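Data first, discussion second: the structure below is written as structure tokens.
Removed from the display is one protein chain of the complex; every other protein chain stays in position.
Every chain is named by a letter (A and B) in the order it is written, and numbering of its residues begins at 1.
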Amino acid sequence: METFIRRAPRAAALVAAVLLLALPPFVSSFMLSLMTQALVWAMLAMSLDLLLGYIGLASLGHAAYLALGAYSVGILTTRHGADFWTSLAVGIAVAALGAAVFGLVALRATGVYFLMITLALGMTVWGLANRWVSLTSGDNGIAGVPRPRGLPWDVSGALPFYYLVLVAFAVAFVVLWTVVHSPFGKTLVGIRESESRMRTLGYHVWLHKYIAFVIAGAAGGFAGVFWGYYNGFVSPADAELATSVEILLMVALGGRGTLFGPVLGAFVIVLLRNVVSIYTHRWLLILGAVYIGTIVYAPEGIIGMARDWLKARARAPLRPAPSP
Amino acid sequence: MARKLSVTALVLLVLVAVALPADAQKGPIKIGFLAPVTGGAAQVGKDMVNGLMMWLEEHGNQIAGRKVEVIVEDTQGQPNIALTKVAKLVESDKVHVLAGGLFAHVGYALAPRVDQLGVPMLYPVMAADDLTQRKPTKWVVRNGWTSSQPNHPFGEYVAKTLGYKKVVTVAIDYSFGWEQVGGFQKTFEENGGQIVQKLWPPLGTTDFAPYLSQIKRDADAVFALMVAQSALRFPRQYQDAGLKARLPLLGGGTTFDEFVLPSLGDEALGAYSALMYSAALDTPINKKFVETYRKKYGKVPSYYSEVCYTTGRWINDAARAVGGDVENRESFLAALRKVEVPDAPRGPVKLDAHGNPVQNIYIRKVEKKGGELWNTVIHTYPAVGQFWKYKPEEFLKQPVYDRNYPPCKAC
Partner (left out) sequence: MSGEFFIGQIFNGVSYAALLFLLAGGLSLIFGMMRIVNMTHGSYYLLGGYVALTVMWRGAPFVVAIVAAAIVIALIGIAEWNAFLKRLSGQELGQVLTTMGFALIFQDLGLVIWGGDPHTIRLPETLSGSWVVGELYFPVYRVFIVGVAIAVSLTLWLVLEKTRLGAMMRATVDDPEMARGVGINVFRISMGVFALGAMLASIAGVVAGGFVGVYPGADFEILPYAFVVVIVGGMGSLKGALVGSLMVGLLDNFGKALFPELSYFTLFAPMALILAVRPTGLFGRA
């Protein structure tokens, strides 16, 4: 039984990986585009998880990095004919720079205040996207972003593009996984548990938070680059407050502090949004219920629920199935 | 436990159902319709859906002997949502033809995606100029209008007939506003007028105070281009700021469209605007259209209703021309481009060589009749194309109208 508990998550992850790798050629083009979309949101959710799950900082401005990455792609490809690598590098750099500036302001606060400051900072990016018309085209958004150019193989088709995003996702996952399992990551968790203890132990708490903040921003920008390419379109909606809250939901729904959880959360929300809205126009009602339901029934997210369930199973010997 | 499992199974089943390619049997003709059913432009979206549905119901929900199924998707008036929905309509619902959509910038965003998807899409409302000018697309068939189309004649009318010399423009800051102002400015200035100031409130603005207090008081009139909820707010605030008494109000057609007139009061009286439709249009066909629509939906049809009503007819005529074989997308597309409607409620409509309707443009004035506000038609410019009196090749040499083109020399 013990081994089962330890193995179950690994087995689940393996199955998921195989599905992500092998399923796409056989699904409909609609499903394929949803999976691509979900992978992009999964990257974004993971990047926020670094803050929320590992340092305990809830940011209400994470959509800003998505927008910074996406706008970099939009502007560079449509006006300067930039190739994939240039757009990617600039997108990450701009988002990291944004995070480096925002971090200076935001990390002076914690808790509710951190939430509010990141909200205001996120709104500055939204404001620029909306009104700096000569750069961003304002409400028009930037249309006609081409599929990535300058890669050794052609990714203009939906399937090759999916695999490109899958590779990007794998890279993001490995990088973030390495970060959170490094001594640096362990220190972050220590800070989450008790900032003062870590300070007494001689850790530079602020610097750790700051570095994590910038990494999260850069990773958000990384996701934003692929969002721009995926959508072929960038608009102020990418930077909206509602987008930021939705990323938070993905992390919380899946289970924060696990990296896997946010991925799961992103897939659930993207699929739910697109599948449920086929059957009903009352999709917002359902999304609202998901928000509330997550907090009421699964405060530790789906992964947390699964963990509890596995533990409960391990403790109790196998019971015969209850008769109907 | 059993419940949890059954829920999981259900979810999986739904996912599989979505993932599996739908059957491509010859069933009904499927129309995918995009409209903002929620959000600040929901009223407009409702008018659009009503228009299409009314035509279909009048014709027994049949086109070329096949049943018709309409799938309405909500864009919330936002380009990114429209992009997702259009892909869903094609890839998941397997629609044969797309139609609808609101806001010119949504039109620009959608066009490349529609070309990628390779399904014909009618644009009855989205008026983005360049899609039938410098950036033509293969699969988009415009049966509505270009943003600047009504304002070419209107600029001339304002300069020559109304005799205003200096005009301030207040227009919503996105491509539709830019192109409307651009078209107006071009002909207005060529006929001796001058644009002396351009103000650009963002999309969705409801408090115009910061803009109204900037308006140059020594102008002769103000040209306002409003859309959706902005149209509801602007005239009243214009009056309260003391401007109506000093500077007569002109507008783009959407500023005083019938969707908003019932919510306006005397503040809108006397305003001039230009569009290819007015519910007050005095023709037997339009009178019947207005009467039926009103009976059915309890309100006067707006231009949005009319163009979507005619869209039903448009799809019908094209589908008939190909003998109902809408599955053959290329020939269906070609047929959609050949449709001519000599007797639409708005008047005769046919496409020019660039694929934009040639149609009447009406100069309208808001007047009160029987306690209601109507856009009385005071002048008709027959058969106006998107290039007005200019040679297409000459016209296409200038850039597409935007915030800074034509440049404002007298600002």
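What we mean here is this: a contact is a pair of C-beta atoms (placed from the backbone, for glycine too) under 8 Å apart; a residue touches a chain by one contact, two chains touch by 3 or more.
Fair warning: this is a prediction, and the values are worked out from it, not measured in the lab.
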| remark: Per the whole complex, from B:Q62, B:T206, B:T283 or B:N404 the residue touching the absent chain is B:T206
| remark: Contact with the hidden chain, among A:Y163, A:W177, A:Y203 or A:Y291, goes to A:Y291
| message | One chain is left out of this view; which of B:K135, B:K166 or B:R233 touches it in the full complex? | response | B:R233
| field | Where the unshown chain meets chain A, residue by residue | value | 52, 58, 60, 104-105, 108-109, 111-113, 115-117, 119-121, 123-124, 126-128, 130-134, 241-242, 245, 248-249, 252, 282, 284-285, 287-296, 299
| task | Name, in rising order, the residues on chain B that touch the hidden chain in the full complex. | result | 37-40, 42-43, 45-46, 200-201, 204, 206-207, 209-211, 213-214, 217, 228-229, 232-233, 236-237, 240-242, 263
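By our rule, only the chains that are shown with their structure count from here on.
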| query | Where the CA atoms of chain A average out and where those of chain B average out, how many Å apart are those spots? | reply | 37
| request: Mind listing the chain A positions that touch chain B in their complex? | output: 27-31, 33, 37, 130-131, 133, 138-141, 143-144, 231-233, 235, 237-238, 271, 274-275, 277-278, 281, 284, 322
| request: Would you tell me which residues of chain B are touching chain A in their complex? | output: 1, 14-15, 18-22, 37-38, 74, 78-81, 83-84, 87-88, 91-92, 105, 108-109, 111-113, 173-175, 200, 202-203, 403
